[in-house]
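Report on the structure given below.
Complex shown without one protein chain; remaining protein chains in place.
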Amino acid sequence: MSTEVRELSYSQAIQEAMAIALEADERVVLMGEDIGVYGGAFQVTGDLIERFGPERVMDTPISELGGAGVAVGAAVTGLRPIFEFQFSDFATLAMEQIVNQAAKMRYMLGGAVSVPVVMRFPAGSGTGAAAQHSQSLEAWLGHVPGLKVIQPATPHDAKGMLLAAVADPDPVMIFEHKLLYKMKGPVPEGHYTVPIGKAAIRRSGTDLTIVATSIMVHKALEAAETLAAEGIDVEVVDLRSIRPMDSATIIASVIKTHRLLCVYEGVKTLGIGAEISAMIAESEAFDRLDAPIVRLGGAETPIPYNPELEKAAVPQVPGIVAAARDLVRGVR
Amino acid sequence: MSTEVRELSYSQAIQEAMAIALEADERVVLMGEDIGVYGGAFQVTGDLIERFGPERVMDTPISELGGAGVAVGAAVTGLRPIFEFQFSDFATLAMEQIVNQAAKMRYMLGGAVSVPVVMRFPAGSGTGAAAQHSQSLEAWLGHVPGLKVIQPATPHDAKGMLLAAVADPDPVMIFEHKLLYKMKGPVPEGHYTVPIGKAAIRRSGTDLTIVATSIMVHKALEAAETLAAEGIDVEVVDLRSIRPMDSATIIASVIKTHRLLCVYEGVKTLGIGAEISAMIAESEAFDRLDAPIVRLGGAETPIPYNPELEKAAVPQVPGIVAAARDLVRGVR
Amino acid sequence: MTAPATAPAATDSTNLPFLYRHYPREELLGALRRMHLIRRFEEAAEESYMRGLIHGTMHLSIGQEASAVGICLPLTREDQITSTHRGHGHCIAKGADVSRMFAEFFGKTTGYCGGRGGSMHIADVSTGNLGANGIVGGGIPIAVGAALTAKRLRTGKVAVSFFGDGANNEGAFHEALNMASVWKLPVVFVCENNGYGMSTSTERSTAVPNIADRAAAYAMPGVIVDGNDLSAVAQASHEAVERARRGEGPSLIECKTYRHRGHSKSDRNRYRTKDEIDDWMANRDPIARYEAQLSEFGIAGAAEIEAVRLAVRAEIDAGIEFAKASPAPATADLADYVYTEQQ
Partner (left out) sequence: MTAPATAPAATDSTNLPFLYRHYPREELLGALRRMHLIRRFEEAAEESYMRGLIHGTMHLSIGQEASAVGICLPLTREDQITSTHRGHGHCIAKGADVSRMFAEFFGKTTGYCGGRGGSMHIADVSTGNLGANGIVGGGIPIAVGAALTAKRLRTGKVAVSFFGDGANNEGAFHEALNMASVWKLPVVFVCENNGYGMSTSTERSTAVPNIADRAAAYAMPGVIVDGNDLSAVAQASHEAVERARRGEGPSLIECKTYRHRGHSKSDRNRYRTKDEIDDWMANRDPIARYEAQLSEFGIAGAAEIEAVRLAVRAEIDAGIEFAKASPAPATADLADYVYTEQQ
């Protein structure tokens, strides 16, 4: 199909998904700080306000807790808000509404309501914005039953998963790595969905499984090319969905390769890789492991401002190559 | 020593620690909602206001974010505040100050300040207070570099670790399980500290290591008695400190027993047990494992109100016994 | 309180307080019934708690019934409220069935929340109650969201958010009231000021003497009413609800009231005097005051009031029986309702 080859950036893909949702359903509204005429801090909403007006593309005051709460209340009563945090770090102000209200309301009320809210969290480091604008807090929300938590890694998935999120009756949290916004990739036109809860095998291989999230998928694929040249055949799994997690795909891959490396940007301790590792260590894949499970995660530090330190604080391609090589060659 | 046999409840032990700290250092102040004449929602501050007055034992308005921020600002400028969240669930309102400010301020300022604040979080289920008053969110804070995060399981440790926390120049977060408050145990008189960052072996054994946190330590010890009667010899490790985590003690135990079961009340996915499991799976203990690493954590649900459901939502002794038995007997 | 033997005719209705001018007799008696139902419901819940039929904790609104009932009087069933930890009264005032409330407190499947929520999450979405809330101030932004839906989808609904004096110091209060005002949303903020947030008096917690003094900071009307005077509350609510329905934006109503009981089941009552409590109970009880007015204005005499009391008592007893007889959820169903079943 000719439409398959069209390329969009990750942010354009999200914008297109939002436009489709706004067009299709008058209940959909966008909310967030400076998403109107400014177009969003990362220009993801762009000019949508011109097409849909300020009643559908709502600038909120700088009130993350209240704004998230308004989105939750609106979702419970009939709207389908897509709420943008300007940076995921500011969600620290709104955890109450996300975790105590959105995630639990259906349960606490015995099924009497659903909370179809979508929240978008621009996340991650690499922009030189230092410790309070660079965090990767997806593990927190992944720990919370009642939420669905996703991390699309490609423009294709960003669009399809956002459209799946809008259609989902439950609260869906989308972590978008800021460095992906400009990345281009093929994006089909029109409406389509990519299911929440399914991982994707981005490269198949036999020697080692790398499960990576978000931007780390691309770094892992780059590392896999280097490793291929050394004769190491890596399978790269794009996790895509943290809650629910597609254990079956990961287990099957590890049963095939006998080795697992988890690569993620969030702080290593208690990050996504901890869960993947633990899930495998209690699964039927455990007996098939030929090597320890290794995690490459963010450093145990806040994200520093200095660009060299900043790079050193999260996994990079050479580190992935080295860790994979050691794992396959049996170096401890 | 005769003082060693004196028994106090967990909450009395904390209160005694606070009294010692208030007595010893005029910079120490207590802050929190209803910690004055009310004595705290769980009567932990009790009558301290009568001894130290309302300037040292400060009732705050119901303003968790602002209150935590005031404590952080006070700590940076010379006080040593001990801030009580009435329930740990309300910390969702204050994550901004805890995570963006307290945890990162020293780093962001290149070491120019320290933030000697102590925060106390009454946590956990079992009181029939339902989903918004029963969470175990310690994994969130354990994921945050710059914080120290502890979970004392006994009155002795509650006092000694709180005194260590007050002396610590960095922010220390203390998770106290509400069901422990009434539990009694030996508590030495006077000032002593229990170091932050050290696990404790509560029972030594050869067949299986159970690493448990907080109230689960006691359930694990109870399970160990049952298992002993069946000829299964369990080693019980009380984690005590989440960040920093005492990997060495856990690794040594697993190298000895070849099997690991993690028991914790927080939601299983991305909870404390995920980190313990993953840490072992990438350690030198990996090759010594004779069985998969099993986690018993909280259910993937909010905490329900109904008491039977509430019990079913977190690990209980029979479940621990069964999981341990299966692990040792090799049942999958 | 004794009513005159024969109720005097309300000759000049223009001199009567708002309530009596505005509502027909059966609605006035309905309001009386709901006030008694709240009172008796909470007394019965307290007894059940003492007898071990209910676990956890609960926050009783005994003494605050006029506020819940008066505010809800001008609301339709479609209008929506968000409530608080002290939310039994709001739930009943909005029209919930006490049987299903008891069932919830008893942790049964027939409860409004299937036994998952309990007292602190009591709700009846079918009568517009989006739920009590365990988080002080947590419901305020949610009500603003409900008002946003009403405005965007032009449903004509009004949202009402109940909260306490303590809640007014939460950031959520500030952020929500500001947004509601900037967006001119159809929402009414109702502060039930019972003088204390748990043990902390408003004087020790709040920089201004009245919560309504803060309305000006959000450019909305702020009115203070005697929260134990049903008519005064109903009038303030009527005006605020009409304003909201006309599209003129939010209002803040402060109902000055008092809780007779402790904050929750664990209160040693150290922060207020017995005299203060006794005074409110003896001289400002909202039900006694309303009954006196009903008599005075010739709407209901002692016999009719007694009939309401008896009917309420029967309704409560039947509710408890229903709750007792209902099944508890199976532990196998623990994970129900975490997510919406998808097709």
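Order of writing sets the labels: A, B and C. Residues in every chain begin at 1.
By our rule, a residue touches a chain if its C-beta (ideal position, glycine included) is under 8 Å from a C-beta of that chain, and two chains touch if they have at least 3 such contacts.
Keep in mind that this is a model prediction, so the values were computed, not measured.
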In the full complex, the chain left out is in contact with A, B, C
Per the touch definition above, residue among A:Pro145, A:Gly266, A:Pro302 or A:Pro315 touching the missing chain:
A:Pro302
Just name the one of B:Ala13, B:Ile35, B:Ala71 or B:Val234 that touches the chain not displayed here.
B:Ala71
Out of C:Thr206, C:Asn228 or C:Thr257, which touches the unshown chain?
C:Thr206
Where does chain B touch the missing chain, residue by residue?
26-27, 29, 55, 60-61, 63, 65-79, 81, 96-97, 100-101, 105-114, 145-146, 148, 168-170
Tell me where the left-out chain touches chain A, residue by residue.
33-34, 36-39, 41, 59, 61-66, 89-90, 93, 127-133, 299-302, 304-309, 312-313
Can you list, in ascending order, the chain C residues touching the missing chain?
169-175, 177-178, 181-182, 204-208, 213-214, 216-220
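In this text, only the chains that are shown with their structure count from here on.
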Maximum centroid distance from chain B, chain identifier (CA atoms)
C
If you average the CA atoms of chain A and of chain C, how many Å lie between those two points?
42
Note: chain B sits from chain A at a C-alpha centroid distance in Å of 30
Which residue numbers or ranges of chain C touch two or more of the other chains?
113, 115-117, 121, 133-135, 138, 171, 338
Can you list every residue of chain A that touches 2 or more other chains, as numbers and ranges?
65, 96, 100, 107-108, 145-146
